[in-house]
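As you look at this complex, bear in mind that one protein chain is not there, while each of the others sits in place.
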Amino acid sequence: MTDSPDRPAKRPFRLPFEWLGLLPFAVFTLLFLILPTMRIVIGAFQTGDGSFTFQNIADLNTSSIRSAYWTSIKLSLISAGLGCAIGFAMAAAVVFGGLPKGIRGPLLTFSGVASNFAGVPLAFAFIATLGPVGLITLWLKTEFGINLRALGFNILSFWGLVVTYLFFQIPLMILIITPALDGLKREWREAAEVLGATTAQYWRMVAFPILFPSLLGTFALLFANSFGAIATAYALTGPQLNIVPIKLFAQIRGDVLGNPNLGYALAFGMIVVTGIANFVYIWLRTRSERWLK
Amino acid sequence: MMMRLMSWTALIFGCLYFLLPLIGMAEFSLKMRRGVYSLDAYAVVLADPAFQATFGYSVLMALMTIIFGVLLVVPTAYWVRLKLPGARPYIEFITLLPLVIPAIVIVFGYIRMYNTSSWLPLTGSVTGTNILLMMGYATLALPYMYRSVDTGLRTIDVGTLTEAAQSLGAGWFTILAKIILPNVLVAVLSGAFLTFAIVIGEFTMAALLDRPAFGPYMQLLGANRAYEPPALAVIAFAITWACMGLIQLVTRFSKHERARA
Partner (left out) sequence: MTMKFALAATASLLTLVAAQGAFAQSDELVAAAKAEGMLTTIALPHSWCGYGDVIAGFKAKYPEITVNELNPDAGSADEIEAVKANKDNKGPQAPDVLDVGLAFGPSAKAENLLQPYKVATWDEIPDSIKDADGYWYGDYYGVMSFLVNKDLVANVPQDWADLLKPEYAGQVALAGDPRASNQAILGVLSAGLASGAAPGEAAGKAGLEFFKQLNDAGNFVPVIGKAGTLAQGTTPIIVMWDYNALSARDTLAGNPPVEVVVPKSGVLAGVYVQAISAYAPQPNAAKLWMEYLYSDEGQLGWLKGYCHPARFNAMAAAGKIPQDLLDALPPAASYEAAYFPTLDEVNANKAAVSGGWDATVGANVE
């Protein structure tokens, strides 16, 4: 590497000047990402006067908080699972299904848009479609006499939220799994056929094992994505839905739990869950990339 | 063929699932006048001073976040590529953290760390809170901005370009502004449009920092009005689509250029 003309002259001991170039980035991430997170993590283990304790974590074990975590986890597992399954089906249809080539581009573009269309407007869209006077609800009632409410479906419910979350989970799956599906070389398929494997056997013994890390990893990513989401749920069901982000939101707005450090513990719990899920995703992604090279 | 049938079924089912809510919200937004389709809801929304104020605020914040993001990420990514390739995995890990730590936790940290009794009392004034919110947005957009710029830098030979420029007597600032930035403009624009889409719709940070942004405005309207919220949703979707479409356009435009050159 050549030294630039305006670099300071070499000193007897080498100061790591290169690292100075990272200073703005370091200051920014330290002040606005790392330190605030650490404040939360440390606060979770402190009492009001600053001494170390595990009591806050223990206090998380009240019925309403437990139920909030459980509802959040259930919501995330189901929306991630369905998102994976449906997203995989659609991506596979586009890559292998013998569909016209021109569909792939628009599908991927649309997936990019839809995966970002989360939050408040998404809730409105679903209320306008599946709500009590929504487009589909009214159409089903007038054309087929089917009353969704009588059948037990209510958009303002756990399952209504799952259906809504799928709108950004499925596209995310499509976006991530399509390159992985592309990586399934045609030669492997042909080799399997030459050896006499049926389609089902090919998928069961060749394709799925190769795809498995990708699939599981993306599942983890979708899980984390759903667990941390709040805007859609808040706009759809309002503050009376008992999931962890909404509980934390209420706690930040006003100390509804009666103990500020319990709020830290709640947030810490969130970081742990999303952290584990993302770790699983990254670990599996690096493993799966071996096959795709 | 069985495969074809299944594929088409999956695709059609998927398309229905995605298109119906969009149609539903568009249709509902046209129903403001009883019995007739009309654009009344849009007229009311666009004329609402609160809409103009909050939308303007969010657009301004988005632009400031983009400028800040570019000024932070482009030199950093360039420097890492050029001088500190060993640090790349660690930097990448840090830029992925905002995807792991939920936004609500980050803003919770901000409120606890930067309130009036801290060493950096950002929440103590309107300007300070605005700056804090902008930093929050920049943090949320960091993964996308960094990955975009990094991918862009990968396609140009940073080392050779820098050497050439330095041999001609250019200083660091000139190199960044006149040589690197134009070459990664496409990547920067992609990151910029994505940042724009993120900031416009963002709800959690703006709501908890009590700033008059577009996200909280939408949520408020959703509770209190019937036909304006879907109109807002249509507008929001159109903006998201425009941003993604612009990214596609810009990327295709650059590929075309490079193919020619």
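Note that the chains take the letters A and B in the order they are written out, and that residue 1 is the start of every chain.
One rule holds for everything that comes next: a contact is a pair of C-beta atoms (placed from the backbone, for glycine too) under 8 Å apart; a residue touches a chain by one contact, two chains touch by 3 or more.
On a predicted model such as this, the values are computed, not experimentally measured, just so you know.
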### Message
Among B:L39, B:A226 or B:L246, exactly one should touch the missing chain; which is it?
### Response
B:A226
### Option from A:G50, A:G98, A:P209 or A:P239 whose C-beta touches the chain left out
A:P239
### Query
Per the definition of touch given earlier, which of B:L209, B:V234 or B:V250 contacts the omitted chain?
B:L209
### Message
Touch as defined at the start, partner being the missing chain; which of A:A85, A:L108, A:L140 or A:L156 qualifies?
### Response
A:L156
### Task
Just name the one of B:T9, B:N115 or B:S167 that touches the chain not displayed here.
B:N115
### Query
So which bits of subunit A touch the chain we can't see?
64, 127-128, 131-134, 149, 154-158, 237-242, 253-256
### Summary
Residue positions on subunit B contacting the omitted chain are 31-34, 115-117, 121, 123-126, 128-129, 209-210, 220-227, 229
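FYI, only the chains that are shown with their structure count from here on.
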### Task
Just give me the whole-number Å value for how far the CA centre of subunit A lies from that of subunit B.
17
### Summary
The subunit B residues in contact with subunit A across the complex are 1, 3-4, 6-8, 10-11, 13-14, 17-18, 20-25, 27-29, 72-73, 75-76, 79-80, 83-84, 87, 91, 94, 96-113, 120, 135-136, 138-139, 142, 159, 163, 166, 169, 171-172, 194, 197-198, 201-204, 207-208, 215, 218-219, 222-223, 229-230, 232-233, 236-237, 240-241, 244-245, 247-248
### Message
Show me the residue ranges of subunit A that touch subunit B in the complex, using the header's touch definition.
### Response
1-2, 4-6, 18-19, 21-22, 24-25, 28-29, 31-37, 39-40, 43, 86, 89-90, 92-94, 96-99, 103, 107, 109-110, 112-114, 116-126, 128-130, 134-136, 166-167, 170-171, 199, 224, 227-228, 230-231, 234-235, 238, 245, 248-249, 252-253, 263, 267, 270-271, 274-275, 278, 282
